[in-house]
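Handing you a structure now.
What you see is the complex with one protein chain gone and the rest in place.
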Amino acid sequence: MAVKTVLESVRDALHSEMERDPSVFLMGEDIGPRGNVFRITAGFLDEFGRDRVVDTPLAEASIVGIAVGAAMAGMRPVAEIQFADFIYPAYNQIVGEAAKIRYRSAGGNSCPLVVRTPYGGGVRGALSHSVSVEALFYHVPGLKVCAPSTPADTQGLLTSAIRDDDPVLFLEHKRTYRLIKGEVPAGDYTVPIGKADVARTGKDVSVITYGLMRHFAMEAAEQLAGQGIETEVIDLRSIRPMDRETILNSIGKTRKALIVHEDQKFGGIGAEVSAIIAEEALFELDAPVKRLCGPDVPAMGYAKEYEEAFMPSPARIADAIKALADF
Amino acid sequence: MAVKTVLESVRDALHSEMERDPSVFLMGEDIGPRGNVFRITAGFLDEFGRDRVVDTPLAEASIVGIAVGAAMAGMRPVAEIQFADFIYPAYNQIVGEAAKIRYRSAGGNSCPLVVRTPYGGGVRGALSHSVSVEALFYHVPGLKVCAPSTPADTQGLLTSAIRDDDPVLFLEHKRTYRLIKGEVPAGDYTVPIGKADVARTGKDVSVITYGLMRHFAMEAAEQLAGQGIETEVIDLRSIRPMDRETILNSIGKTRKALIVHEDQKFGGIGAEVSAIIAEEALFELDAPVKRLCGPDVPAMGYAKEYEEAFMPSPARIADAIKALADF
Amino acid sequence: MLPEGLSAESLRDMYYCMVLTRTCDDRAFALNRQGKIPFAATCQGHEGVQVGAAYALKRGTDWIVPYYRDTALAIAFGVTPREQLMCLFARKADVFSSGRQFPNHYSVPHKNIASISSIIAAHVTHGVGMALAFKMRKEPAVTLITFGEGSTSEGEWHEALNFAGIHKVPAVFLCENNEFAISVPQRLQMAVENVADRAAAYGLPGVICEGTDPVATYLCVREAVERARQGGGPTLIEAKCYRAMSHTSDDNQLTYRTAEEIEALKVRDPIPRFEGWLKERGLIDDGTTEELKKKALAEVNEATDWAEEQPPPTEEDLYTHVYASGPLS
Partner (left out) sequence: MLPEGLSAESLRDMYYCMVLTRTCDDRAFALNRQGKIPFAATCQGHEGVQVGAAYALKRGTDWIVPYYRDTALAIAFGVTPREQLMCLFARKADVFSSGRQFPNHYSVPHKNIASISSIIAAHVTHGVGMALAFKMRKEPAVTLITFGEGSTSEGEWHEALNFAGIHKVPAVFLCENNEFAISVPQRLQMAVENVADRAAAYGLPGVICEGTDPVATYLCVREAVERARQGGGPTLIEAKCYRAMSHTSDDNQLTYRTAEEIEALKVRDPIPRFEGWLKERGLIDDGTTEELKKKALAEVNEATDWAEEQPPPTEEDLYTHVYASGPLS
């Protein structure tokens, strides 16, 4: 197994799917000679040519809209939105169009499209390069939403997303790109969309999380293990469909749930996770379902102080786990 | 007190605010000679002139974007999106721009904007004229979201929204326009944004809802009253900010919660309501927090059968209340 | 002499398509007035441009990406009266959407008709993406993408034409300019006289044709299609036509247009005009036109009766085709 970064796992998934299937192609801003602003697709243009690595005009609605059309015509486009903050102009194409094409045509048409985009904070990206967008999309039936956090999951899920016959919004936490390294199985490796990962088993508290926060939660869990608190960490990996079974199994065991995400709290993913638990496992709970999330302010600011105040840290996660364990 | 329809209450709020404040003006498609597709603004063009009743080009991003600019320059625009299904192209302007202007300029700029739009089903509006969009916006700090259901609340909240110094998304359930009649206090009548309405008091089960479903819930509650079940019905009216206090007070009394909305369940408003309860009132509950919502399919279809299967009905709400009461 | 590429037979077929469409259109409004269907949309005044355009395409090869006013285009491209009536009645076996979409949202993949929504101009980038796919796969297909003049105000329209111009995809953009977007007249929609004037912003040829005349439109679209097929890039065509009736059955155009103005449009009706053109050239006679009108009525009657009897969707049908893998994935 090779050890690679999350960034490399994105590159490798794109590269092998493009090699494997001639209907896969890439569209986006600066993905050609520049090789994407993070250099993910460096060298792709030379290898696959201009037809399959399309440097688009600066226009997100059409990056997705044109990809939708190509998907309807039998291609498997992977459209890139340079930063998740710029996805809003394409909202109509993703939510209003791509997600409804199969349903509205009663199966006559389909839209095997991947929209991938880097999201999240912690890189001094300021107010317009730090947003988490998962909660703005996960409500939409017809769409799938993935937000993996390790190199293996990223490569495995991106491969599944490209092969999926429905539109997938694929969120890559940009802080993990170079920070997180890990082993990725060789060969044709996929991870099924819709299955959570039990990143760590424990009997005292369940932490349900995803993205960068998985790593912070693992750090917190390791710290607490020294203090005799055994934390179970569930990495959702897929936001829609969401793996209710794994969540509920874990609650059945620990009887205490802490949901952690970087995105703002009110109306975030944690709301649905909590609601699933409150609806299906209420009498198994020994403590209120807690959420540790970003604050309900419009954005993460540029100054370091804003970033630090905004993002849940391993220390704050550990405090929250401890409070629940002690409850 | 005058009895009027919801549609008339929208008209009256717009009309009196335009009379009262010269900085209030309207923008939208077909609001001029046509007087809006529901005839809400019929006669406004003649009365207020072309400067204040702007029939725009067919372009939602700019309807909102231009209104944002005018708001930044001291006006109080009321922008109309003809049907909520067409709001997606304006998503960037609402979520990415309007909601962040005060925050990003540290109070240097503000955006006193109302975006109003008819939403919801039950009028054979088919796949693209029936959507509920509240869950796609309520997660956004900096924005306020209202979804009243009675003529008095509609007139009072729309008046508050126009006078509010921040952007408000104002959702009008189109099925209520002509269906729902009610008394509206005369004079300068406002309802504060952020306060729920206890539409009916009861001790057995709390139904937390909004929009058309308030009326269906009231019907269900009346039916059940005959069977000795006393339902408390909370009409949220404002989705963001949400009135946690009224919700929690009610749960404290009934110890059972049913959340009802027409919008799809997964990631809908009900998730947050449930999460608030699970976080703050868990040990007051005698039953799981239940959600009765639209199904997780992409849209309400055109055929009557789809509509009926999609929308919660008074009968289905009554069944759900009864099941909780019997729990 | 006949117009290049059109035989006497195909000219008569074009005429029949127009008559058949008009019959379907009238039927929709009749059913609406009878309370049998809640909604109808018209294409009256647009039949010329639509039928002309359809005949300029290569059936089985080219694709249309139409909009909701394209009944004649759809019929000329192979949609049958039964299919049309099934969507009006929102029947389960409605081929376009199984009764999910409003009427006239055509979608028949095996007839090369793409699925569209009601969201104005959202399909324009789709048509470009399809054309891009054809180009990548070196297939000879061209997409014809249609829309009203109001639709050209949307940002997505701009983005679609901009990309198409840069990448010279095999697409033809056809604007059916009826001077109104519901109630909004063209002068409040754009500051230019012709939609075709917008082509210059994308490095495309902009061409104007008389949209009530199927032959004029045919010739114009044909040239653009061939140019696109040869790799010459897209064209923006503006067909000047008019909207005879209210926007839809939910609208009343007397709230924003005078009765005289509406009455005056009647002289432009594409059907009698084309009938006259055919008669002048001896391609049709009174007997034939009467016969064709009767045939259309019989077809539409049969389709109406049949479709009305077909079953509606059931509650379970609500849950189909959410994902390829099943309802909730």
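Annotations for the structure displayed:
Labels for the chains are A, B and C, by order of writing; each one numbers its residues from 1.
Rule of thumb we're sticking to: a residue touches a chain if its C-beta (ideal position, glycine included) is under 8 Å from a C-beta of that chain, and two chains touch if they have at least 3 such contacts.
No experiment lies behind these values; they were computed from the predicted model shown.
When the missing chain is restored to the complex, the residue among B:165, B:183, B:286 or B:326 that touches it is B:165.
Of the candidate positions C:103, C:155 or C:214, contact with the unshown chain belongs to C:155. Of the options A:25, A:86 or A:170, the residue whose C-beta touches the omitted chain is A:86. Residue in contact with the omitted chain (choice from B:104, B:181, B:253 or B:316): B:104. One chain of the complex is left out; on subunit C, the residues touching it are 153-159, 162, 165-166, 187-192, 197-198, 200-204. Although one chain is hidden here, its contacts on subunit B can still be listed: residues 25, 51-52, 54, 56-57, 59, 61-62, 64-75, 77, 89, 92-93, 96-97, 100-110, 141-142, 144, 164-166, 193-194, 241.
Take subunit A: the residues that touch the chain left off the picture are 29-30, 32-35, 37, 39, 42, 55-62, 85-86, 88-89, 124, 126-129, 295-299, 301-306, 308-310.
Keep in mind that, in the parts below, only the chains that are shown with their structure count from here on.
Using the mean of the Cα atoms as each chain's centre, the chain most removed from subunit B is C. Distance from per-chain Cα centroids to the pooled protein Cα centroid is smallest for B. Averaging Cα coordinates per chain places subunit A and subunit B 30 Å apart.
Distance between chain centres (mean CA atoms), subunit A to subunit C: 41 Å.
Looking at subunit B, one finds that residues 61, 85, 88-89, 127-128, 296-299 touch two or more other chains.
Within subunit C, residues 97-98, 100-101, 117, 119, 155-156, 322, 328 each touch two or more of the remaining chains.
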